[in-house]
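Here's the structure we're looking at; comments come further down.
What you see is part of a larger complex, with each chain still in position.
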Amino acid sequence: MRPFEIVGGDYKAAQSVESIVYNPKLVNFRFVFMLEVSNLACSRGDHRLFAGLSFALHSGQVMQIQGANGSGKTSLLRTLCGFIQPDEGKIAWQGVDVRDLAEDYFARVLYLGHLNAIKDELSALENLRISAGLSGIKLNESDAIAALRRMGLKGRERLPVKVLSQGQRRRVALARLLVSDAVLWILDEPLAALDVNAVALIEELLDEHLAKQGMVIFTTHQPLKVAGVEMRSLSLS
Amino acid sequence: MNKILLLLIMVARRDLVLAMRRRADVLTTLIFFVMVVSLFPLGVGPETDMLRKMAPGVLWVSALLASMLSLGRLFSADYLDGTLEQMLLAPQSLSVLVLGKMAAHWMVSGLPLVLMTPVLGLQFDMPLKAVGVLMLSLLLGTPVLSMIGAIGAALTLGLRGGGVLLSLLVLPLCIPVLIFGTGAVGAVTDGLGYSSHLSLLGALLVLAAVFTPWVAAQALRISME
Amino acid sequence: MAINWFKYSAPTMFYPLAGKLIPWFAVSSAILFVAGLYLGFVVAPSDATQGEFYRIIYIHVPTSILSMFLYLVMAGYAALGLIFNTRLSAMMASAIAPTGALFSFIALWTGALWGKPMWGTWWVWDARLTSELILLFLYLGFISLHASIDDPRRADRAAALLAIVGSVNVPIIYFSVKWWNTLHQGSTIKFSGTSMQVTMQHAMFTMLAACWLYAAAVVLSRVRSIILERERHTKWIAELSEVQS
Amino acid sequence: MSLDIWMRENPLTYVWLGSYAVAFLVFAIEIAMVMHKRKVTLQQVRQTIEVEESE
């Protein structure tokens, strides 16, 4: 199986390389991507959460959004995903406004919010395969099981998710990281409810993703270390 | 094209699997339908003539209400557990996803009613031909109810008073379906031609299939903000 | 020189303009109401078949017509707001809705009152009546949806979508109801054949104009409040004389 | 029944009280509501401005 390789420097060419049967473990985003945020402002209700926010994130970089409870971290991440219309400012992917790119941008993004996006009635296995399907990846059963095992869910793959513990549910959601081909990971408190082993695993996953030139933006109130690259951080007041 | 079809089938299958997991949901829609229809003779009295005349109207209104009853869950479960966010982020057309969900909803809450109709029609002593036309009209009409309903469900997402507000928005929009549907049966019992009613229903179905997925997708984007 | 229409689509410009227009609309509406009532009750003769009861027409028909017209206007503004993302259009739409709902309520009420002496019953399931009732439901749906959503921007957009879908549906509803009804019941009690007398026409048009002006005044005044409410954090609101006093 | 008789005997009163009086009452209520809303909104706006200035 050939890995999914994008070697050109042209964005449109990169866009057209699609639906290759691929092995996520071998993916290497050799193409250089860039997310550029300029002068972003967002308010909820009467509160102005942030304004004049500008930064750029390139392939292989990781950024932590810091801030107290209610400072607007989640709102920022959701704005980056396009759920919230910013009051002002622009978010550009490869220089193009993400609202114009729409689905072409979404295909590059993996978002994991406070909510796990899993169905209580379905098993971990079904959940993972369906959410992969939604992001356009056909995942066969054995790959899915392998991913769940790596997340420490051995023996729980076929239980309905509603009987799992809080941490196990979060692990099911996080298993998407293992099977996704997205470049930009947007993670909102990925460590919530996880025990120490799981935290170490997530750190490992981030390292792997960054090593193959992925990009990560995340928030967390717990300490999280990445090896190899410098972690940038952005503080919301 | 093929890819879109695959996606549609995947989404619909997912919703069907979910519905089957909670078999109670499917059954309650059906039971609700049967109950409401059977309650009428109790409330109105046992005069056969009148009952026969009422039958198509009662069946249609009950079907409308039954599909309304299950609409609340169409998007709200996905909304509450965060799946809807993921759907908005899917690198495929949201309209197709929505169409898939509409199809699944119809198969769970519309199709069983259509299949149940002959039994209930005979309970009301309807002539056989009328029962056939009633089934046909329901077959054409209930998908439209699911589709229009989906718009309402998307608009009322996450709002309190969901179920009732939803019906307030959707019921007025569904009235033409109701009228053409019962009109067809009325025409056949009066010995008139019913094909014009049915073709109007068909036209509504096509119209709805073309426009409602897009509208509902827009409504979802608005509601998620 | 071309007029810059978009100039008045900004709340900053529209607010004072509306303030200036409202008294004119209000006063001329009041005058026309008085004139219309005079024409209708004193000048116009009583009808040959309906006696005095027909005089309900002078309030019934204008309100019925306006209730339908206002829905179209509302949906139009809503569509503008949705497509061009102009703040003012959405505010106009939500300002029109209550007035439209009240007009359709009055149309229903006066119709019912007319029905009692004419048909011997308050209500029949006639095409016109039924579609007017549904129109009221559509208005109420718009208002309820708007009221149920806290975030005004989201409320505007959601309600706009509903209004547009509704306006597509209104003609379908009207024709379906009409067709459904004619199966059972022929055209009943309208002014069969007899063309309306000239004085009656004058009275009715006067009342129609009065109602129209009234609606304009009320809607503009309501939209001014909505502008104030929505823009209360901006500087130009803080500088308004009525705010500072 | 009694309403029917009264109605036939006093058609103009019926018309006036039933439709015009109700319609104008509705208009009056709407006007009152609009004016009340303006008053309340103005108060609210002044309040927010005060709060913002004090911050």
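By letter and in written order, the chains are A, B, C and D; residue numbering begins at 1 in each of them.
One rule holds for everything that comes next: a residue touches a chain if its C-beta (ideal position, glycine included) is under 8 Å from a C-beta of that chain, and two chains touch if they have at least 3 such contacts.
Here the structure is a predicted model, which means the values were calculated and not measured.
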Subunit counts for every protein chain kind in the full complex: A x2, B x2, C x1, D x1
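Going forward, only the chains that are shown with their structure count from here on.
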Residual chain groupings, excluding subunit A and keeping positions: one piece
Centroid-based (C-alpha) most distant chain relative to subunit A: D
Most centrally placed chain - per-chain CA mean versus overall CA mean: B
Centre-of-Cα separation between subunit C and subunit B, whole angstrom: 32
For subunit A paired with subunit D, centre-to-centre distance based on mean C-alpha positions, whole Å: 55
Separation of mean Cα positions, subunit D and subunit C [Å, integer]: 15
Of all residues in subunit B, the ones touching two or more other chains: 225
Touching residues (chain side subunit B, partner subunit C) in the complex: 151, 155-156, 159-161, 165, 168-169, 171-173, 175-176, 179-180, 182-183, 186-187, 190, 200, 204, 215, 218-219, 222-223, 225
Sites on subunit A touched by subunit B in the complex: 19, 81-85, 103-104, 106-107, 109, 111, 113-122, 126, 130-131, 133-136, 160
Touch list for subunit C against partner subunit B, complex: 134, 137-138, 140-141, 144-145, 148-149, 151, 153-154, 157-158, 161-162, 165-166, 169, 172-173, 176-177, 179-180, 183
